[in-house]
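Note that this complex is displayed minus one protein chain, with the remaining chains in position.
== chain A ==
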Amino acid sequence: MTDVDLKGKRPTSPHVQNFAYKITLSMATSISHRVTGVGAYIGLFFLAYWLIALAIGPEAFETAQTLWGSILGRFVLFCFTWSLMHHMLGGIRHFLWDIPVMIEKPQIEFLYRATILGGFLLTVVIWIIGYAVM
């Protein structure tokens, strides 16, 4: 250990920033769970805009409704739907592990895939129902 320079270039452990790790599903879903959680937080502000517009009056509400009904507005809502569904299924996955069930390695890998796929499926189903009832 005499050749280790303790003051200059000390040996560093691998960390996420320099991609010293191979990206795994557990890492990807951990990150996406946090990011979609932040997305839901931002969604509260979107909801606040819509509800405050409704509380202010007809003109403000009409502007909000036009904005959310536009192509861009629908695109944001579509992405938000996915974000919320992905986060919800991630939470349900954590409930299963809290019980704990499905904690064997192949089951864990299955749950990652099932929740990722489920997020997309629920989003599409919600929008199909949404357009069908409108």
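Criterion: a contact is a pair of C-beta atoms (placed from the backbone, for glycine too) under 8 Å apart; a residue touches a chain by one contact, two chains touch by 3 or more; residues count from 1.
Rule of thumb we're sticking to: contacts and distances are computed from a predicted model.
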Choices "Branched-subunit amino acid transport protein AzlD", "Sulfurtransferase complex subunit TusC", "Succinate dehydrogenase hydrophobic membrane anchor subunit" or "Fibronectin type III domain-containing protein" - which one is the UniProt name of the chain not shown: "Succinate dehydrogenase hydrophobic membrane anchor subunit"
Using the document's contact rule, name the residues of chain A that touch the chain not shown here. 34, 37-38, 40-41, 44-45, 47-48, 51-52, 54-55, 57-58, 61-62, 65, 68-69, 77, 81, 84, 88, 91-92, 94-95, 98, 126, 129-130, 133-134
